[in-house]
Every structure is written in C-alpha cells, then in structure tokens.
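Report on one structure; see the data block that follows.
And now, chain A:
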Amino acid sequence: MPIQYYIALAACLFCIGVTGVLTRRNAIIIFMCIELMLNAVNLLLVAFSKMNISAGLNKAVVAGAGTDAQLFVFFIMVVAAAEVSVGLAIIVMMYRNIHSVDINFLNRLKN
Partner candidate 1 sequence: MDWALIIEKLVLIAIIITASLVIAMYATYGERKVAAWMQDRRGPNRAGPFGILQPLADGMKLFFKEEIIPTSSSKFLFILGPSLAMLTAMMTCAVVPWGGHLELFDRKINLQIADVNVAILFVFAVVSLGVYGIMIGGWASNNKFSLMAAMRGASQVISYELPMGLALIALLMITGSLSLREMVDKQITGHWNILYQPLGFLIFFVCAMAECNRAPFDLPEAENELNMGYHQEYSSMKLGFYLFAEYINMFISSAIMATLFFGGYDVPFLNESTLSPNVAGIIGIVAFLGKIFIFIFVFMWIRWTLPRFRYDQLMNLGWKGLIPLALVNMVITGAVVLWLNN
Partner candidate 2 sequence: MIALLLILIPLISGLITFFTKSERDAKSLSLFASILTLAVSFAGVYSLFGAAQNAYDTTWLSFIGARFSIGLDGMSKMLCLLTGIAFPIVFGAVYGNTYKKSNSFYALMLLMQAGLMGVFLATDCLLFYFFWEIVLIPAYFLCSIWGGEKRITVTFKFFVYTFVGSLLMLVGILYMYFKNPEHSFALQSFYHIRLSATDENFVFCLFFIAFAIKMPVFPFHTWQPDTYEQAPTAVTMILSGVMVKMGLFGVIRWVLPVMPNATAHFSQLIIILSVIGMLYASLIAIRQDDLKRLIAYSSIAHIGLMCAAIFSNQQIGMQGVMIQMFNHGINVIGLWIVADAIETQLGTRKFSELGGLAQKAPALAILLVVMALANIALPLTNAFVGEFMMFNGLFRYNIWVAVIGGISIILAAVYTLNMIQKTFYGNTSIVTDGAMEISTGTKIMLVILVVVVIILGVYPEPMLQLTNDAVQTALATVK
Partner candidate 3 sequence: MSIPHILLDAQATGTTYDYLPIAIQLIFAAGFVATMMFLTHFFGPKRKTTDKLATFASGISTHGDARQPMAIKYFLVAILFVLFDVEVIFFYPYAVNFRGLGWTGFTEILLFLAFFLVGFIYIIKRGALKWED
C-alpha cells in the first residue's frame, strides 16, 4: 500500500486522540486518547520504516535505516507502559479521594 494511506490513517488517529484530550472531561478517556496518539505514532513509524527499507536505504547508505524506527516503537511501548502504570496509579489515588474521575471536579477544588 502507498505510504500516504498510512500517513493519513496515523494522522486521523492522532487527531482523534488530540481532540479527545482537549475536549473530554473524564480522566480515563483522556488517558485513552493519549494512548491513541502514541499508537498513531507507532503506526506511522512502522510505516516509515517499511518505506525506508523498501526504498533500499538500509544497506546502501545508513546501517540500520528503517529498522531503527521499529526499535523506536518498542521503546514507545515500554514508555507507554510506564506511563500507564503511573497514570493509573494517579487516577486510582484520585478516585479514592474524591470518588470521581471527572477533571472538571478538580477545577472546583481550587482555592
């Protein structure tokens, strides 16, 4: 498939994620939207990687061109996992204190 399709799909997913983060009020949903953003990036990276490999960049010019993006995806997954664990912990902690995961509730806490 042409790379443009992947870019378009990733861009759509990413935009959905960003929109979700900016408009939703439920902390968990925001969180999921962020994960969506990360996965859009993963998709894009893999697509680019494939593109670079098929362009024959790999062996001719830079050793590892193309594969490094796939390695990057692994790192993104790891970091996402770390973020998930910390984020869930924070959300649970908050839920136990105020019995809500609505971030608007937090604004009412000011002062």
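By our rule, a contact is a pair of C-beta atoms (placed from the backbone, for glycine too) under 8 Å apart; a residue touches a chain by one contact, two chains touch by 3 or more; residues count from 1.
Per the selection procedure, all candidates are chains of the complex that A comes from, given by their letters.
What you see is a predicted model; the values in this text were computed from it and never measured.
K.L.:
With chain A shown on its own, which candidate in 1, 2 or 3 touches it within the complex?
P.N.:
Of all the numbered candidates, the touching one is 3.
K.L.:
Note which residues of chain A are touching candidate 3 in the complex, please.
P.N.:
Checking each residue of chain A against candidate 3 gives 1, 53, 58-59, 63-64, 66-68, 70-71, 74, 77-78, 81-82, 84-85, 88-89, 92, 95-96.
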